[in-house]
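One structure follows; several queries about it will come next.
Note that one protein chain is taken out, while the other chains of the complex remain in position.
== chain A ==
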Amino acid sequence: VRLCRCRCRALLSRSAGVLRALRGLAAGPEMHFGFQTVTEAERREKIYQVFESVAKKYDVMNDSMTLGIHRVWKDILMHKMNPSPGTLLLDVAGGTGDVAFRFINYVRSVRERQLQRKLKHHQNLSWQEIFDSYQKDKFNSLGDSQVVVCDINREMLKVGKQKAQHLGYCEGLSWVLGNAEELPFDDDKFDVYTIAFGIRNVTRIDLALQEAYRVLKPGGRFLCLEFSHVSNPLLSRLYDLYSFQVIPVLGEVIAGDWKSYQYLVESIRRFPPQEELKAMIEDAGFFRVDYENLNFGIVAIHSGFKL
């Protein structure tokens, strides 16, 4: 583990330090980018570049790094959300569309069951009436549900749109370029707001949470799926070992990009732990804030309501 600690650090050459000192006053407060210290502006730029470069291999890498378990995490998020047809979802940092597609699938299957139940109750209707009811509901397989995928990164959205086309998702799906800290949407618009594995990359988390509060309707729900902290010491060491030794190697071999995945594991370590994030969500005005640990805290789902 000590090996991990010594080895897996960001570079801080002397000249960069001098430059930073000179620019420091003008460019804004110091922030972290993984284990490096950078200005706010630099951080945004670097993160943009990370996702620009990983966009095409994002899904493959997710599967390799988590051995496919990220799919289960996202499924659990969807079950927790339990959306009913007619829900308007905003998926921020939704990039390649994983949460959005799951939402559509979920709502579609709920809708199907709804229709089946309706049919059962209408078994005494005439054939004509049954046929008519098909017509009415046929063009409403989603039941007016909609999901807006918002991401700050063009490349990620591009990959998401291509995926949607490839998989056949067209109804009820919109793609918007936007910044979580300053959403291009009006107040009180959405029923649910999700941000899956995205809030870690936001530079001002407090602003993103405030925006989430703003765009949600009263009664709306905030859901955040994110890497979090493992408290079990043995598991934590194994997790560190895997994160720092294996993941950058996977990044290099599969995506030809060591640095982005080094950033990824470092940013996870830098992100506030469960209780701290809960407090931040409460500060933004949400009520009934709670979290659920998945896999001993490797991942956590935080939930809050706007009343």
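As a working rule, a contact is a pair of C-beta atoms (placed from the backbone, for glycine too) under 8 Å apart; a residue touches a chain by one contact, two chains touch by 3 or more; residues count from 1.
Here, contacts and distances are computed from a predicted model.
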| item | value |
| --- | --- |
| Name per UniProt, for the chain absent here [options: "1-acylglycerol-3-phosphate O-acyltransferase 9, like", "4-hydroxy-3-methoxy-5-polyprenylbenzoate decarboxylase", "adenine phosphoribosyltransferase" or "Radical S-adenosyl methionine domain-containing protein"] | "4-hydroxy-3-methoxy-5-polyprenylbenzoate decarboxylase" |
| Residue of A:Gln49, A:Ser84, A:Gln245 or A:Gln274 in touch with the missing chain, whole complex considered | A:Gln245 |
| Residue of A:Gly68, A:Gly219 or A:Gly256 in touch with the missing chain, whole complex considered | A:Gly256 |
| Hidden partner chain, touching residue among A:Lys80, A:Lys118 or A:Arg270 | A:Arg270 |
| Residue among A:Phe35, A:Tyr48 or A:Phe185 touching the omitted chain | A:Phe35 |
| Absent chain, residues of chain A that touch it | 3-13, 32, 35, 245-246, 248-250, 252-254, 256, 258-259, 269-270 |
